[in-house]
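If you scroll down you'll find the structure; I have some questions about it.
All protein chains but one are shown at their positions in the complex.
Right, chain A next:
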Amino acid sequence: MSADTTQLQDTITDHSRPFTVKLHEDSFRTYKIDPPSLEVQVQKDELLKIYKDMQCMRRMEMAADALYKAKLIRGFCHLAIGQEAVSVGLEYGITPEDRVITAYRCHPFAVMRGGTIKGVIAELLGRQDGMSHGKGGSMHIFTPSFFGGNGIVGAQVPVGAGIAFAQKYLGRKTATFALYGDGASNQGQVFEAFNMAKLWDLPCVFVCENNKYGMGTSAERSSSNTEYFTRGDKIPGLQVNGMDIIASRHAVQFARNWVIEGNGPLLMEFVTYRYGGHSMSDPGTTYRTREEVQRMRSTQDPIRGLQRYIEEWGLASEQELKQLDKEAKAEVDQAVEEAKTSPAPRSEDLWTDIYYKGTEPPFMRGREREEVHHY
């Protein structure tokens, strides 16, 4: 699959109106379901906005990488550079009323779901202005419609099923997207969640972000069946070229419609790629070759792919896109500077949010012998 094979179907005369493009025929593969149509409506403004968002997400992750290497971010940090079409494509295909829950590679989702770049960076830095006030860190960032990064491999998947049940119970026409990776797909509780969701026809889209490596083990070495979209048994599956933003967004819209129309859950697989290591302690080159990473970057990159569409279809010039790149960089730089000025978390917050305010035990033990906090 290549990222630059979507063909223009219309002649664009008016840039303010939607036009039709045709996705490459290999964009989707399906299991027990008819594939989405390959013809997709897009519009100039939206594509430019998507482009800018993907650039911002990449710049944010690059900034986190630099801050980590400067020893300003400590602890665990998992970056999603290369996987931008999934997080951005997801957000453009759903509504604010839908719910999203994912694993630890969560920074772009947190921003796209209503958070801020400053809030994410400050959380990574462990500051008061972080989205969890510095108590969560990289893997624990939330917004009202985003139920978090979750640090335990696969644990968020049954939680997603519960969220979807609440949506169904409340009679809302909304969907839950429960994301996990190709590594987590072999966890037992993922299958427990599949079974409950299908049994009760929950409006849940299970999304496998297949970036080809579960930590340092390739999909082929970890999974007896690497066709992740077929692993839901009776749940239909849809595999998507997750390096193509237009295909990704289109597939998300299709999946959302499928589940809110009462068809039960859907299993979606984005075939994507992470350019960096699993986490900051993994250089990402011991279990795959530098050439492989380089080849993916030069032939499959989701941002460069969209850039080509935009230029080829005459929606914006290279200079105009460069301007958007600059704006993205400036936004991220400013957010980083602001995050750096945020104070450290308030020491009294060490004791808050453990039990609901007013229902705490009389005291909690602290970090050292003398430190005991009395409520």
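The criterion applied here is as follows: contacts are C-beta pairs under 8 Å (C-beta built on N, C-alpha and C of every residue); 3 or more make two chains touch, one makes a residue touch a chain; residues count from 1.
Please note the rule applied: contacts and distances are computed from a predicted model.
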Identity of the absent chain, which is to be given by its UniProt protein name, from "3-methyl-2-oxobutanoate dehydrogenase (2-methylpropanoyl-transferring)", "RNA polymerase II holoenzyme cyclin-like subunit", "ubiquitinyl hydrolase 1" or "F-actin-capping protein subunit beta": "3-methyl-2-oxobutanoate dehydrogenase (2-methylpropanoyl-transferring)"
Full-complex contact with the absent chain, from A:Asp26, A:Asp65 or A:Glu192: A:Glu192
Contact partner of the left-out chain, one of A:Glu292, A:Glu337, A:Asp353 or A:Glu371: A:Asp353
Hidden partner chain, residues of chain A it touches: 99, 101, 130-136, 140, 142-144, 147-148, 150-152, 155, 157-167, 169-170, 188-189, 192-193, 195-196, 199-200, 352-356, 359-364
